[in-house]
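Complex shown without one protein chain; remaining protein chains in place.
Going in written order, the chains are labelled A, B, C and D, and every chain counts its residues from 1.
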């Protein structure tokens, strides 16, 4: 844990999806700078935790953003307070063009940093007129990341950005995440422990919808006993499981 | 013609019920009360006709009992029930009243209800005096059923007075439904029998576009066009006839409805030749004046179906006065000739057809609106329907 | 990788995919199956066999096409190429219903139950499906009949014996998984496809569920094909592993051999080159 | 020949009115999955208020006519917006209940209109020119049909441009595809839904004024009568597809017109048969599953 005030704190969060309890009790802090990784096996509720912070699923518990309670707010209000969200399956609008996908993300009242987006993803400029649905998975991931980078955010919630990407793209996304983390703190869900090792400073580990471990990222990944127990892998091998 | 009543359009599905009852004012020292049930459209699509009928009926009872509501020591007690234009509701009300031993039922504007009521009257052996419903099938249907209005055949026969000379070509322009087909059959029966060559342009009931059918009328090159049209689409229909210049081809005859419909004809109104059942200025007699005055005094407006109610009142009083049981009432009414708002009426003994005068009229502009003007009175005997054989 | 030895009890295995170790026709055979959706190749040229009575795992990264492969086998969607055989019979053109009747059962990646019905009713429907007469207007399911009795037994077996009258939709996640397996057991299907049975199961529940699956194979003699990301569980259960990657079948071999394969390591286990 | 021309052009006129009703239905369904039974009520309301205003400022003047179009559209829009805000929105994502609520609303409001304007048709007049005819290839075509066609085409273009060119349009197209993601981007998608209802209501209100000239009257049930055809049009065109609705409107109106004239009034049956055939061969309609 860092000593500075965390930008986002979550206490006793629980959430329901599809009529069932999927998150039972999650506590976590997102440090004011850098990347905090949210880890856990498949289906432990990482995505649901992020959605619960956004307000996209029914939830109870306390969520505080920069000292302000946001757990009663609707998703669009949460977003307007500066929470950027990159969903697990990219969720680009396939009928809209790439440019439209970026434009729709423009939040009123903040500066729109197209230059930054086009700098890290020059491809998005080239393919501005293409329907997002026809993009490859990797390109769609760029759109999804571009959509949050365009605004000035207080915190970014990024869910498995490397999922299903080729190794080369994984590296590229890793580079972008590093850039993103420079402008805003990030809560990152990631299965690829190599990416986590490269980026994250803190980790929070979930099991069965509960947060069971908080700590320094490096220490956690180094500790075989912990990674074996919580992720079913040897952290040292940097594998996904 | 368009004053008919068959529409049933906008059947809005309620099974609404038995209305509150009102009792006619009593006078003298009655020894017994005779309960009369009137089932009519107080609400629903034909509520306006219902109001005319009811106002006429009250005036008629008053006139025939000299304002006492009592005749020969028998007090007439009227219960009104709302049929909402809905057959199920009407039947439910009728059964309720019959179950309470009512011996006289009356009313209704809707032909379908009238037919069903006639059926109930026969099954339960009570007297039924139907209202403005124009359906021909009611005439001669059974011993227990009478009518206080006119029937379609009388309308059609009135139209015949616009024909001059023999072997003319008449085209019936009507909706292809029971009402339109009935009118076509009537024209065929009456004008055809007078030597006219009758053909038709029938418009599918659910068609919304009448212009192509109007051009068919032009192509037929008739000597007279008889229009039988009911319902909301009539304004549109008249406009189509005008747009396709049908009025230049031959005289167009139709029935004149109640006053609210005058505007529906639009600017073509002055080109139409109307046959007519009644408008307040048509008859010239004392009873009519009395009726008009009584209705206006009651805060209502005399209109197309006022005499139907008035005559119903006269018939009820006659039946109550002269008959002690249903058979006696039937005997009292059959063959009865009396003076009413349209002059002399006769209830034909064989089939209970109500023989009465009819009118021809035209609409003339009066400022922004239209008013009817009498052309001619057609004597009742000239337009008497052929005798029905059913009964 | 740890615990590779956990699969030591598996019988000696052929080294090439597609050879049936047992005698006779394989329980399930997939020949040259492929699927294209709107130009995208989701699966291509998948061929393998599963011998009768064997238990086989399917692994591969997210989006590799594992669920899609199950959908093709169970008939939820038709393949664009290739054929599928069940006990030697070509079932490629058969409907989901026909395949189920021929003895093919499956679970879904996200639990697929009758959420509004009771737990017992869920299993009873499954066990009655076996008896036919689903359209019967003259047969009444009753508390004491065979199907109900069997449903009870099975629910006892998977540990849901005290939840019979619960609404299935209100069960905790792990119990839903167990319920699905009970339904599968009730249908008597000879070949069963399990799509990530451990997904979302709290770690405390994993051993119990693993045991149920093991019994499904061992005691009930079903041929099992299962997708599972939970490697520990998988390696402890299966006799063979198939690896899917970007819609192709990368390898199919004993767990030990697969884990040792460098291509698999880089493709699935994520060792970037 | 001239009969065919007459049937074609008047059929297009009727199709234009069907389109004005079904465009809103289709948009609403596409975005929200709500089958709006109250849509006919928006139409009647637009027609009634349009006529109330026109008859006060002079129904036969062009100014009165134009004003009635504006008022009709506004009335339909306002009614629709309120419906969305207070009824539909509260049943977030409960589609069957949303349908039921619109069914109940339609029942109640038609009855209310009965009470206010009476069940009798209210006859409607417009500028004299509308009642006159223009001769096209020997057919005397009433002028109001041309007005309907022009308005429908303008509405189609306006909605397409709106969806394609404006930010709101973009949000609506995105919302059709993935509603929760739009929210997660900081956009209150509910106002987009209200807007879609409002646009649909405006088109219906406009359609109501034109329909009242086409039929020559307004009555409380006018909208509900047209609604059944609009449903059929929407399903044939593909729920959610605007171009589908446009094509299907013309198809249905022409089929109805020709079958009524040449096949002794079987227009309605022909339309039902067409619906059955389309559903059996292409269950998602001619242009199903597309936003535009």
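By definition in this document, a residue touches a chain if its C-beta (ideal position, glycine included) is under 8 Å from a C-beta of that chain, and two chains touch if they have at least 3 such contacts.
Following the convention adopted for this analysis, contacts and distances are computed from a predicted model.
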- Looking at UniProt, which of "Amino acid/amide ABC transporter membrane protein 2 (HAAT family)", "2-oxoglutarate ferredoxin oxidoreductase subunit beta", "Peptide/nickel transport system permease protein" or "Toluene 4-monooxygenase protein B" names the chain we cannot see? "Amino acid/amide ABC transporter membrane protein 2 (HAAT family)"
- Output for the hidden chain's shown neighbours is B, C, D
- For the full complex, which residue in B:115, B:129 or B:198 touches the chain that was left out? B:115
- Contact with the hidden chain (one of D:63, D:128 or D:283): D:283
- Item | Given C:83, C:118 or C:265, the one touching the chain that is not displayed | C:118
- Pick out the residues on subunit C that sit against the missing chain. 74, 76, 95-97, 100-101, 105-106, 112-118, 120-121, 124-126, 128-130, 133-143, 148, 152, 162-167, 183, 187
- Note on the structure: Hidden partner sits against subunit D at residues 29, 33, 35, 87, 90-91, 96-97, 99-101, 103-112, 114-116, 228, 231-232, 235, 239, 265, 268-269, 271-272, 275-276, 279-280, 283
- Could I get the residues of subunit B that touch the absent chain, sorted low to high? 6-8, 11-20, 42-43, 82, 84, 86-89, 91-100, 110-112, 115-116, 119-120, 123-124, 135, 176-179, 205-206
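Here, only the chains that are shown with their structure count from here on.
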- Item | CA centroid of subunit A to CA centroid of subunit B, Å | 79
- Message: Taking the mean of the CA coordinates per chain, how far is subunit A from subunit C in Å?
- Response: 32
- Please compute the C-alpha centroid of subunit A, do the same for subunit D, then give the distance between them in whole Å. 44
- Going by residue number, subunit D touches two or more other chains at none
- Inside the complex, what are the residues of subunit D that reach subunit B? 2-3, 6-7, 10-11, 14, 110-111, 114, 118-121, 123-125, 131-133, 140-142, 214-217, 219-221, 257, 260-261, 264-268
- Query: Tell me, which parts of subunit D touch subunit A in their complex?
  - Reply: 167, 170-171, 173-174, 176-178, 180-189, 290-291
- Message: Please output the residues of subunit A touching subunit D within their complex, sorted ascending.
- Response: 54, 56, 74-76, 79-80, 85, 87, 91, 93-96, 100, 103-105, 107, 147
